[in-house]
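Quick one: this structure, given as structure tokens, is what I'll be asking you about.
Left out: one protein chain. Kept in place: all the others.
A, B and C label the chains in the order they appear, each numbered from 1.
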Amino acid sequence: MDILITGLILGGTYALIAMGLNLQYGVSRIMNLANGEMLVIGGFTAFALYTAGQVSPLLTIFIVAPVAYVLNWLVYRIMLRPLVKRAKSRGMLEQDAILTTFGLSFVMVGLMLWAFGGDYFSYSYLARPVVIFGDNFGLNRVVAFGCAALLCAGLYLWLNVSRAGMAIRAVAVSPENARLVGIDVPKLSARAFALGGAVTAVGGAVISTFLTLDASTGVMFTMKALIIVIMGGVGDVRGTILAALVLGLGETLVATFIDPGLTLAAAYALFIAILLFRPQGFFGRKPT
Amino acid sequence: MKRRTFFKATTLLAASLVAGAAMAADPIIVGAVAPKTGPLAGGAAVTHWPNIALWVKEVNERGGLTVGGEQRMLEVIEYDDQTNPAETIKAVQRLATQDDADIILAPYSTGLNLAAAPIFDRLGFPQITSSAATDQIGELSAQFNDMFFLLGRSSDLAEDAVEVLAELREAGEIGNRVAMVNVADAFGIELAAVGKPALEAAGFELVYETSYPLGTPDLSPIMKAAKAAEPDAFVAWSYPPDTFGLTEQAMIEELNVKAFYTAVATAFPAYGGRFGAAAEGVMGIGGVNTASPAFQDYAARLEAATGSKPDYWASGMMYASLQILEEAIETTGTLDMAEVTQFIKDNSFETVMGTIDFDDENNNTAYWTVGQWQGGEFKGIKETGREGAVAPILKTGWE
Amino acid sequence: MKRGDLSNLAWGAALLVLAALLPLTGDGYLISLGVTIAMYTVLATSWALFSGPTHYISLATAAFFGVGTYVTGAGIDHLPYWTLLPIAAVVGGVLAALVGLATLRLSGVYFVIFTLGLAEMTRQVVTWYQNKTGHKGTYVLTDLTDNDIYWQLVALAGLVFLIGWAVGRSRLGFALRIIGDDEDVARHVGINTALSKVALFIVSGAVAAVVGAIIAPRYVYIEPSTAFTPMLSFQVVIMALLGGTGRLWGPLVGVIPFTLLWEAISSSFPNQTTLLLGLSFLAIVYLLPGGFVGLWDRVKHRSARRRALA
Partner (left out) sequence: MTAVVKLSGATKQFGGLVAVDNVSFEVQEHQVLGLIGPNGSGKSTTLNLISGALPVTDGDIALRGREITGLPAREIARKGVARTFQLVRLLPSMNVVENVMAGAVFGHRRRWGASAERHAKHVLETVGIADKARSHVSQLTYIDTKRVELARALAGEPEVLLLDEWLAGLNPTELTEGIDLIHRLRDEGRTIILVEHVMDAIRSLCDACVVMSSGKKIAEGSTEAVLSDPEVIRAYLGDDDA
């Protein structure tokens, strides 16, 4: 039981890391290698506000989200839109996006170093045990899981019920056809990208309550997020949630029953195995 | 080189405000290479860079280093090696040949120092490492004559931690059951490889033992399993992110052992800052004599000058390495590095960490191995010849 | 063999000899730059041998490179150095073959992420194994200088160019171009697409492993974080794409300016290195689509048109 809960909680963390990228890659077709840096920026904001003014990270997210939204919207409009326009094919856009966002990740790390230095930022928030079914869990992780659940449920409902959400899903499925039914694809792509960035930054703020970050750690999160998104299937919220939970449970199971030294290796092995048997991920459509 | 003139202009401007007399002499060019980005940037930002800033500031405020009867200002050229040994090598080369550096400071971390060792050796520059812990000191100093080691042998660091536990056990304070974990990365593996046989040789019962990869996001399965094994002592050969993570998990799991040890970064001020009173009684790698006026004075100056607090392990050693270099240069009165190196080998030095004297293998044999958080400071409790060790206390819960 | 081929070979050999003369300058700084350039030339060119025609972006370079450094790290105390290079090649090649057979049916971004995961997984397995066996640090203490390492890399570069040149003229090279254009067509004209791709993937994997094995003595102390650094994979891709993968010499013209730019930025702006690298990187993507080869082709195309008009 406690393994199950531990795994689920870790899965929630992973969902926070990956959900934003899923929107960015699934809808806007931008494989954003600067995703992890956006997460670290969210985490840093939470750290700064908490240490400076004892502002709860859970309140910080209401500042982080709109700011990150605007920033990412600008990034898309200014930097990525021209690439989308000039790309002749999906493959070319992917290649350009990899290069651009890789450069962007450098710029963001550089800005963070310049502004805040390279030190670890680490603080203690809600680091006390909470008892669930007779076992101890970190309150901050449980809270993070709650945030992840709310965020995922919210996104899922919004994408499936609201008009804008449906339009975004239409773009995810087929930008060409979405255009034909009168959806403003560039506008929605920008919004989805911005929303993805906001979600990632919020995730970073929440995660910083229990993970120690520094300006250079972003790439680790980018890699995890990429793996989860690909495992779940591009452009499907359910897939990402499922993949995050599977990964969380898998790592916890391996850590508990086999050898904690193999958790990360097992995570990659799981990812590789899933890709081999289901190259399009859990919920993905066949890659074209 | 445009940059050089720019640097020169700014340092000279700053210098002239403090000591106008120094204008006459050419500055001494000090080269510094260490991570500002990459995985080790966080550690270097605590332990390495602030010391260089402090040293240069203080020396220049004094009017510079006296070389050959002439006071010369220091001019630093800093390079970021991105935690990449290839960049370290390139940057040291660049300092030596393009920037004509008079002094090159040792890089940061075991790996980067060793990558740079062949060039320092070829250049004939002394490389006083303050953040390299290795067991190959004999072989290394035989191959690289100019390489000095301040931080000691990794085996001592691990063995002494075990010794502290053994002493607590002999005193009847703790039982015989030890849970040991380690991060599966270079230094963590090395420490565990020494620590495990040491624990066994000391007659401890290893009730739980495992490793975990660097960057494990959730350490709770490990802590749960460790707790389930009901240990009397918990030992983790850990690295910065997981040192924090393991401590937090121990609090959450209410792992109430009487001896709790985490390795690298326990001595960081950020550790005490994050865990506050809960850190009381936590043991870790390193330590200093916090009661020594020299260290207290150094800590105060560092914070005043750079805004950052020293860590209680390698920071002081880093500053000591600069003091040694300074004394060697000023006493010999030359920038001839062969002479400076020989002076370092032949003499002993008074530093913020106490007297330092290198042995035949260029090793500083007296260093701190284990420290413990006591009353908001990380005090040295075990050493290989330092004064001021305090007695260890037992960990009493996490409140 | 045509006359043009002969002259190309002669030019290549001449340039190689010229490159090999660099250590004679005795300038340690130039040589350390040379090592960087030679290393990335080998890695990017061998990367492009596979990824250029097939358009499969592989981020597995670090996996092979890391395995190579560990071959040297583990073997240096037991075997003569020279035997370690072929061993590294075999180990890298076998790893590439296994990975290739398993994954080359993945397409596009799936392959990209897979290879990224592979590098991490290899790293995890290597550290796990070291931990199991109670390893006490991997030291590679040799008498090899930067000059020796440089010459080895230049020789390897020569070999890679020769392989690339031979592949380009072979059925295999033609098959890969067809695969890159349209894999379905390739299958239907009778090409064993999987085998062709794996063959080239093995070449690039083996070469990267040998590079790792050659570089290991330079690092002295082998750590997983530096041996398997994901940055290496990204840099190789970026340099190759900056040069352009359409031609054998493409990656080379990417590696040289990129290394020099990198060097200029890190030496002139040590505190803003990362920021400025990122910015110049973006500038390259926006101003030089298709890399230098693309630029070259456009210029050639334009002048050809002008000539046609005149």
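Note that a contact is a pair of C-beta atoms (placed from the backbone, for glycine too) under 8 Å apart; a residue touches a chain by one contact, two chains touch by 3 or more.
Model, not experiment: these values are computed from the prediction.
Undergrad: So which shown chains sit in contact with the chain we cannot see?
TA: Taking every chain of the complex into account, the missing one touches C.
Undergrad: Considering the whole complex, which of C:A175, C:L200 or C:L282 touches the chain not shown?
TA: The single option touching the absent chain is C:A175.
Undergrad: Just name the one of C:A14, C:L79, C:V189 or C:A264 that touches the chain not displayed here.
TA: Candidates C:A14, C:L79, C:V189 or C:A264; residue touching the omitted chain: C:V189.
Undergrad: Quickly run down the residues of subunit C that touch the omitted chain.
TA: 171, 174-175, 177-178, 180-182, 184-193
Note that in this section only the chains that are shown with their structure count from here on.
Undergrad: Using only Cα atoms to place each chain's centre, name the chain farthest from subunit C.
TA: The chain farthest from subunit C, judged by C-alpha centres, is B.
Undergrad: Would you mind pulling out the distance in Å between where the CA atoms of subunit A average out and where those of subunit C do?
TA: 31
Undergrad: Any chance you could list the residues of subunit C touching two or more other chains?
TA: Within subunit C, the residues that touch at least two other chains are 124, 127-128, 131, 271, 273-274.
Undergrad: Counting only residues that touch at least two other chains, what does the list for subunit A look like?
TA: Each of 109, 113, 259, 261-262, 264-265 in subunit A touches at least two other chains.
Undergrad: Which positions of subunit C touch subunit B when the two form their complex?
TA: 27-29, 31-33, 35-36, 39, 124, 127-128, 130-131, 134-139, 141, 145-146, 215, 218-221, 223-226, 229, 231, 263, 266-268, 270-271, 273-274
Undergrad: Along subunit B, where are the residues that touch subunit C in the complex?
TA: For subunit B paired with subunit C, touching residues are 2-3, 36-39, 77-80, 82-87, 89-91, 93-94, 96-98, 110-111, 114-115, 117-119, 122, 134-136, 139-140, 143, 154, 182, 184-186, 189-190, 192-194, 196, 211, 213-214.
Undergrad: Residues of subunit B touching subunit A in their complex?
TA: Residue list for subunit B touching subunit A: 35-39, 41-42, 44-46, 83, 181, 184, 210-213, 215-218, 220-222, 224-225, 240-241, 244-245, 248-249, 251-254, 265, 268, 270, 273-276, 308.
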